[in-house]
Structure formats: C-alpha cells, structure tokens
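All protein chains of the complex are present and in place, except for one that has been dropped.
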Amino acid sequence: MSDIKKVVLAYSGGLDTSVIAKWLQQTYGCEVVTFTADIGQGEEVEPARAKAEAMGIKEIYIEDLREEFVRDYVFPMFRANTIYEGEYLLGTSIARPLIAKRLVEIAEATGADAVSHGATGKGNDQVRFELGAYALKPGVKVIAPWREWDLNSREKLMAFAAEHDIPVDFKKAGTKSPYSMDANLLHISYEGGILEDPWAEAEEEMWRWTVSPEKAPDEAEYIDLAFEKGDIVAINGEAMSPATVLTELNRLGGKHGVGRLDIVENRYVGMKSRGCYETPGGTIMLRAHRAIESITLDRESAHLKDSLMPRYAELIYNGYWWSPERLALQKLIDETQQNANGEVRIKLYKGNVIVVGRRSEDSLFDASIATFDDDAGAYDQKDAEGFIKLNALRLRIAARAGRKMK
Amino acid sequence: MSDIKKVVLAYSGGLDTSVIAKWLQQTYGCEVVTFTADIGQGEEVEPARAKAEAMGIKEIYIEDLREEFVRDYVFPMFRANTIYEGEYLLGTSIARPLIAKRLVEIAEATGADAVSHGATGKGNDQVRFELGAYALKPGVKVIAPWREWDLNSREKLMAFAAEHDIPVDFKKAGTKSPYSMDANLLHISYEGGILEDPWAEAEEEMWRWTVSPEKAPDEAEYIDLAFEKGDIVAINGEAMSPATVLTELNRLGGKHGVGRLDIVENRYVGMKSRGCYETPGGTIMLRAHRAIESITLDRESAHLKDSLMPRYAELIYNGYWWSPERLALQKLIDETQQNANGEVRIKLYKGNVIVVGRRSEDSLFDASIATFDDDAGAYDQKDAEGFIKLNALRLRIAARAGRKMK
Amino acid sequence: MSDIKKVVLAYSGGLDTSVIAKWLQQTYGCEVVTFTADIGQGEEVEPARAKAEAMGIKEIYIEDLREEFVRDYVFPMFRANTIYEGEYLLGTSIARPLIAKRLVEIAEATGADAVSHGATGKGNDQVRFELGAYALKPGVKVIAPWREWDLNSREKLMAFAAEHDIPVDFKKAGTKSPYSMDANLLHISYEGGILEDPWAEAEEEMWRWTVSPEKAPDEAEYIDLAFEKGDIVAINGEAMSPATVLTELNRLGGKHGVGRLDIVENRYVGMKSRGCYETPGGTIMLRAHRAIESITLDRESAHLKDSLMPRYAELIYNGYWWSPERLALQKLIDETQQNANGEVRIKLYKGNVIVVGRRSEDSLFDASIATFDDDAGAYDQKDAEGFIKLNALRLRIAARAGRKMK
Partner (left out) sequence: MSDIKKVVLAYSGGLDTSVIAKWLQQTYGCEVVTFTADIGQGEEVEPARAKAEAMGIKEIYIEDLREEFVRDYVFPMFRANTIYEGEYLLGTSIARPLIAKRLVEIAEATGADAVSHGATGKGNDQVRFELGAYALKPGVKVIAPWREWDLNSREKLMAFAAEHDIPVDFKKAGTKSPYSMDANLLHISYEGGILEDPWAEAEEEMWRWTVSPEKAPDEAEYIDLAFEKGDIVAINGEAMSPATVLTELNRLGGKHGVGRLDIVENRYVGMKSRGCYETPGGTIMLRAHRAIESITLDRESAHLKDSLMPRYAELIYNGYWWSPERLALQKLIDETQQNANGEVRIKLYKGNVIVVGRRSEDSLFDASIATFDDDAGAYDQKDAEGFIKLNALRLRIAARAGRKMK
C-alpha cells in the first residue's frame, strides 16, 4: 500500500471523514489533503480547517462552490426536465460530479496520486465519485475506506476516534439523527432508520427544510419567474445569480410546504432503496420550466427531449455526468433552449405548485390560430381532412387486408 | 352527396349535435342513427332519446359504457404511467377510441355506410374519431359537419335550430359556459374564453369537479389502494369494479382539491392550445401506480417502460389507439404488470397526493440488502470496486487517449 | 388565383417541368422564375436556359450546387450512419431540402410570392419540398400542379406541349424509360413499371450507374479513405473536396458493382412502394464511416447515436430537414464526431465492400488491454466478478422473489 504518496479526501469535517483522514494517514502512510466545499448543505465549512489542522494536515482546501454548482450542474440538468423514475429530482446525484471534478483538480494541483471519499459500498455515491474521478484523471487511485476497513459500526468508529484523539462533537454525536442524510443547495435526503420499511410513513419530525403542507401559510403566494435560455434569471422582477435563485426558491418552497418526496428507487448497484427528499426550489423550477417550454418550444423538439430525458436522468443517476454521451446529450438539450425565454407565474399554496400564467416574446402560442372564435382564415379547417386521410391510409390498407386492430 | 344512405352520429343530445342530426338529414338526405353513451360525463343520457325521436330518428342507441371505458381504456393506459408532455393525463384522448369503436360497430349493425361527429376542424378529436373509424372499418365514410358547413357561429347555429324546430334548452343556452368543455369519467376539460390568453389565470368559478385546495378539508384523509396486475381493484379494503374505483377516486380527489391542471399543449394538428383539466381520480391513480411499481417492478423493466412512455402517450394523444403499434406496445406494458400487485397508502390533503407507504407480497424491496445496518453478508461491498472499475474502463481509456470530458 | 405575381419553379428542363412553366404562366397569369441546379444528376443543366428563354422566362437561375450538396447535406447525414428502414440510404430525401432552400432564397431575391415543383401528389417529394419551403418562408404560396391540373397522363401532357410549342426532345421522349427516375450525386432511383410487382426481379438493363457484380472486374481493388470529424477528406492519400470524394467513390463503387438496392419502403403519405436504388459511393461511405467510428467512438456515444438514428432517418425521409428537431439532433451527432479521424482500408470486389483495416491517432482501441496474451496488469480480471455480481443483483433478487425469467 506504500505506493500512494498523497491523497485528496472529500472532507466534511464530521466524524466519519475525520476518522477516514486519520485512517488514511495510518494505513497508507501518505499525506492527506482535505477538500471541503460549501455546496449549500447548510453547514459551516470553515470549522473543518481547525479539525484538519489538528490532524496535522497541511494542505487544506475550503471552497464556496454554490454558484458553480447551480450554474454548471443544476441548471443544465433542469433544462431537460430531468426526473429519475418519474419522481426523483436527482438532488444527490448532481452534486457528485462537481466534488469529483474538484478532487481531481486538487490532486493535479497538489501532486496527489489518489483521491478518497466517505461513501459506502452499497450506494450510488461511490460510483458517482469514482466514475467522475476516473474519467477526469484516468490514472488516479481511488481509496474507498468503507469498502476496505473493518470499522463497520458506529461503536468501532467512535472507538477509533477516541483512540486517535479525533475531536468528536459529542453533543452532536449524542443526538445523532436516525437517518443517513445528505444535503446541498438542491435538496436534502433521508435514508435508513424506519424508512427501511416501505410501508412505514415518514415521521413529521424527520423533515428539515420544509414545513408540512398542514403548517404552511393559509394564504397563497404568487411569484413570477423569468427565464433566459431555459434558466431562471430573476424572481419577481429581481435579477439574481443562479445560487441566489435556488436559495430564494428553497426559502419560498420550504415556507409553503413544497417539495417533499417519499419514494422507493432503484439503485445502480442493483437493489431498491427507500429515500425521502426535500427539494423545494427544484420542485418549483421543474414546473416552471415545463411551463416556459410549453409556449416557447416547438412540439417535436419538446417530444424529442421528453423521449431522451429518461436516458439522461439515468446517466446522471448512475454517475456518468463526465462522459461523452452526457456531453452529446447536453448539446442537444441546450440547442432546444435558445428560445426558452419569458415569464412564468406560479402560485404556491400548502404543498401545491400551481402554474397560473406564462408569457414570452418568443412565444409560439398563436391565439389567432387556436381560437374557438373565427380565426379570419389563419387556419383552413378543410386541411384537416387530407391530414387525417393520409395519416389513416396505412391503417385502412391494413384493415382492408384483414388486420384486426382490436 | 347522395351516395350516403345511413349515418351513425355520435349524439350528445345537446344543441350542436342536434343541429348536426338535422343538417345530415337535410344535406345528405340520409337516415341518421344516433349513438349516445354514458362514459361518465355526469349528464343524463336518457333525455337524448326523446330529442332524437322528435327529429324522426328511428334507430337510437343509448348505452352505459362506463365499465368498458375504465377497464379497457383508462386502466391499460395508466399501466404505462402515461403523461403527455410531462403534465397531461390524456382524459379526452382516451375516450375517443371507445366512441369510434362503437360508432363503427353500430354502423355494422345498422348497415350504415357513414359515421359523423361534432368535433371541429381545429382540434385533435376529429383526428381521434376518424383514425379510429378508418382503422376499424376502412371503407367507412366520415362526415365532419364543422369542416363542411357554414354554420360557423353560435348565432347561425341558433338560427338553424329555430328554423328547424330543434328543441333548444334555452335556460341552458342562456347561461352557456364561456368555455368549451368535455367530460368523461376520467376528467373534465376547459378550453377557450379567457384561457386563450396563456398569461391569464383561470377563474375559480370555472372548475367544476374539484374544490380549490383552499376550500378543501383541513383534515387529511388516508386511503389504501389495492393493485392487481397494475390495476386498482379495491379502495380501503373494499373490492370495486373499474368504473366504481374511478368514481370513488374522483369523489375523494375532488373533495380534497386534487387534480387541477392548467397547461399549454401541442396539438397534433400543429398549434399550441391552452387547456385546463380536472382529473382527480387519475391524479391519484398515477401516483399510486408509480408507487406499487416502485417495489414490484424490476429496474430495467421500469426504465424500459419510462423510455417508451412518451411515444405511447403521443400515439394516444394523436389518435392511434387502434393501431398495430399501440397493440404491440400494450403487449410490452402488460407483460411488465404481472407482478404489480399490492397496496399503496395515500394521504390526500388540500391538493396534495402523498404516497406514505407501499407493500406487496411480490415486493422486490429487500431490506436485508439495502440496510445501512450490518447485512449479514447479503451483499459484498467489495463487489462494488470491480463494478465501478469495469464501468469506468471505457472512460479511462478515452481520457488516457486525451479525450476531454469537461 | 390572381393573387400570385411571381413563382419560382424547380425546373429540370425536361418535358414535365416545361409544361408546368407554361401552365403556371397560363393558369396563374404570373411571372415564372426558373431554378435549375446541378446536384450531380449527371445531366447538363445549361440547356435549360434556352428552353426557359423560349418560353419567355426572364429570370433564370442555373447553379452548380454539388459541393454544397455533399458538404452540408450528404456528409452531415452520413455522420449518423443514417439508414431508413434498415436499407435505404436516403439518396432522394437528402437532396430535397437543398432545392427547397434555394427555391425560397431565390423567391426572396426575386420578390416572388410562390414556389412550384413537379412532384406528384402521391410521393414523399412534395412533402419534402413544401415542408422545407414553409419552414424557411412561412408565408410562401406553394403550387403543386400535379395535385391541381387534369394533365394526368403522358398523352395529355404531350398534347399540352404540342399545343403550346413546348420543345419536346422527341428522340428522348420516344425512348422514354419505363421507370420514374431521380438522380443526384448520392444516388439514382427507379420506381414504377414492372417494379410495381414486388415479386418481379428488376431487369439488368434498368441499372445505370453500376455494373452488375457479375460484370465487375475479377480483380479486387483496395482503397484507403481518410476521415476528419466523420467526413471523408482524402482517397488513397489524395485530399479532395466533398463532391470530388463522392464522385470518385461513385466511380469506384460503380466499377465494382457496389450499391444496388431493391426494396419496398413505407412512404410518409401512407402507402408502400417499391424502389430500386444505386448508391455506389454512399454504400462505401457508410461501411467506412462505421469502421472509423468503431475505433474512435466511445461505446455509449456510439450506442446513443444508434438509438437515435432511426428517428433521424425518419425525419429526413419525411421531409423535416429544416426543423428544430433535426438541428438539435445534428448538434448531438456532430459532437460525437470530433475524434472520428483516421483511415479505413476498403476492399471492393464484385458488389462487396469489405473493411479490412482501420487506424487512427485518436483510436480508443487499446491492444494492451484487449489482448489474449499477458497484459502486464493493464486489466484486473478479478474486477469482472464484482461487475457481474452487481449487475446480476436485481435479477437474483427477482428470482429469489419467485419471478420466472424463462
């Protein structure tokens, strides 16, 4: 194991990754570089510095990646109306490629030959981190301690921490959530605990970012969202940066009980797993984006996107953000967004995201044609006969040849 | 025009189709057979008999098709989690093939050589009626009066009615809704009027089947839905026929403000159109069906279905229910539903349809594998390394060859 | 009909379009602009000038579009390995958008308000011409004489020509081919005549561009094709322009009996139709392109392209080259071709196009990994176990739950 000289660790500052840092030093006899990022998880990242220093770590990277996260990952993904298995907005999946990229870039910058992360061997995150790392730095070594060590219980972990003077936040440790959680600016997720019984309803106290619809305000709130090329650039007329948009939508959605989800999903590694998610801002964005597309996108472009979306969602879920097929799909998706400009009016009320209006200077909605009133010749109803007749021709020929269609 | 001897008319009993009946008699000098069906539109169908008789019509078909409608059309469609353009549950689209089929069957039974309907030349319904008719009876003539006549305003229509002693329900006519509406057991739709401005919010008084979320009960309601082969067969433990299931879900959804939708959609005939829909029962069914699939469907079957769904939705929307490609897709879809059995628990609250639990004797959810606790060897985390390494191989080879993936 | 002032006609100089020119002048009382293009059909275009002048036409466009045709239409299409219904290389389909574009551009330049073409009302070409024209100039009028007039037999056409002093090349007319033919630099097609019986073998004398395999040289010929970004840029080491590449490949393929095809295809307008095609150069290009991709394209990019190809082929066949969905797909396709560089060696022999070698500086073929010999650790066979185990996990869980997979 001695051929690894330096490893960059995705370091949260928490117990697990602190133990990993120490374990890496010990097991591989290598230098550890820590990388801690603010991607909107809602916790201070600066405290990670002192903890890392306490373990003798010399190269410490602490970065605010929120704008990059939303601009280069969340927004491009939402341009495709991406949903995994009909429900999941991919909040965890979309953050991993950014972490993988920075791990690799820091490895380049520091001359490290390996990267490491705290994901377990049963989940999707290990795959996402590692596929990303391999795609961006093919010769990198990846160390996944959870697949290697025998510290496979909380007790062993605590014992290791105690033995190695790893500062444990005992107050926090004592009130440890029964759930495995992950958070970033797009969502917070919950797994484990009673959720492992898919018939058991999630407890109200589990949810952290949103109030329940029951506790949400009795008064609805209207918001106007402005789009440019498929991305939200302003809320209620106020221009905002990508991360600010998502932060504000999270606030609004959370206030109105929007964005809770409770599903059983299919992991890439082969098993089903129950997950609960809060994605308040994302839930609003998805509906609003569909609405702006509904008036600005050509039908066949929209249908083409819809037909490709499941594959695009699958590849993000599975960890292939950094892949040639994702890049190719993104070209197609982005091409369709050139005119996805305009405004959408949304009503938020007790868990509901209701689209009530949409308008655009690039609208393809032509009231003079769609109208039930006289259209002054904009559309010749007689054309419909030929349209139907020729579309029916193959069916008629088949029916005449005796084919049964019922 | 004299070569048509007898025409079967899809007859609602209302003003428009009464005018059509008379116009057909006059214009084509042919016998008219009326066909009026109860597909759950919520209006009496029996009154159509007297009206038809008053016009001298001798062959009058009045039928209750609600069970057939839900069992053979709505349920098969919901097995695919069918949504058009990410939002629309196809409530109008799915009723047309049944009407087309009965029109043709009645034409066979009565020796009629033509069928007729009251759909306009701008919409999708003409396509759906006529493609169905041609597919099932290739030699049939189709008469679409709205594409032929010059009665293209309400005034002309009323004048024609008056002139020909067509009984107009003046009270009703006087309070005519400003919207063009269509209803069946799956939904009610609204088009036209102020909806022709996609920025204008729909008026509260437009909605007919659901209360607003604001007016829905303050108390949530839990319901248990039992599935067999992808179809709901019982609610709260009580076995029900398909139409009864949907009727009851409509009642429950309507009571809790569930299933309103306001979209701009792309019509098959080429223009965009604003539509508002209430689909209370269908909205519940879709979420519940996804939930039962989430624990009983294999991942790749589920993803295959998801990838085909947009095409399946499109063909139903476009009117190709009676087509060989729909039949082929249905075979695939139905094959995936063999084990979609079990129960889903749903919480209804002010517009929200919240899945809170799902269980099945055919569940593929294996807690012993997914658990965050010790799994007693059910899953070897070391397998993940090889899994990732081989999945990454092509990316590493490409990266080594100098390919850029960011 | 008097509202049309000037019409641009796609004019071949032959009898049919000469009659059309005259008929347009007469029927619409409008000015006619002729547009004649050399797209490699193998006939002189200059003689069209005198014929047009003889009819009093003042604005005459005669253009050599061969380079544009191959560079901007044929090559982009071949980047996708495009085949319609598993066989047809879309030789006719791909030429129509260029003609449509020039018709519209000339209409803009000359102030014409209409365009006209000589395609019949039963075929795909009318659709391709007109969809293109409408997409590029939405207010244009389209005149399709074959759908309007009653000159629906050769006799009537000849009579009209005689009556109006249209110069008919009687020698040519006398020996008129029994087939309806179309040619451009990509292919020549034959329809009609005895081909209308799909059981009848095409006559040897029908084929014009290729010798039969039987008459091809007994000696095979090897050629080296150099690719840059998916396009052929040199043959046997000699750099060539796009049209020169295709001309030379046609010569080589034709000489060796390559590229004959005899199929029944499904037209967009609803019927099946028998067509025979000679596509000597295109047949070579397709095989060679697949070969260069086989070593330079990532697997998932290749599979993504393959999965989209049928849709791309369909939209070209149906006439949607000028559409947002084609543009979006093209972005995806072109993105995949950035590294499709290198050389392919082909052996031509009596109808066979045999790929015998491929090499590239951008190759992803890594002999050190694929080798059956010792690979010096480049690939760890033990990784395969984990790969298989996790890929099998969902199947094992399903089987354990009693699912039958045979």
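Order of writing sets the chain letters: A, B and C. Residues in each chain are counted from 1.
Heads up, the rule we're going with is that contacts are C-beta pairs under 8 Å (C-beta built on N, C-alpha and C of every residue); 3 or more make two chains touch, one makes a residue touch a chain.
Computed from a prediction, not measured in an experiment: that's the story for all the values here.
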Contact residue for the chain not shown (choose from C:Arg49, C:Arg71 or C:Lys122): C:Lys122
Which residue of A:Asp72, A:Glu196 or A:Glu300 touches the chain not shown here: A:Glu300
Residue among B:Ser18, B:Asn250 or B:Ser301 touching the omitted chain: B:Ser301
Residues in chain A touching the chain absent from view: 298-300, 339, 362-364, 366, 369, 379-380, 382-387, 389-391, 393-395, 397-398, 401-403
Chain B residues touching the omitted chain (full complex): 266, 269-271, 298, 300-301, 303-304, 311, 320, 323-325, 327-329, 331-332, 334-336, 390-394, 397
Touching residues (missing chain, whole complex) on chain C: 81, 85-87, 101, 120-122, 126-127, 130-131, 134-139, 144, 146-147, 152-153, 180, 191-192, 196-202, 213-214, 220, 260, 262-267, 269-274, 290-291, 294-295, 299, 302-303, 306-307, 310-311, 314, 322-324, 327, 345, 347, 349-352, 354-359, 363-367, 369-372, 374-375, 379, 381-382, 384-385, 387-388, 391-392, 395-400, 403, 405-406
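Note that only the chains that are shown with their structure count from here on.
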Which two chains share the largest set of C-beta contact pairs: A-B
Inter-centroid spacing, chain B versus chain A (mean Cα positions, whole Å): 32
Chain centre separation (chain B, chain C; CA means) in Å: 40
Residues within chain A bordering two or more other chains: 266, 269-272, 303, 311, 323-324, 327, 391-392, 397
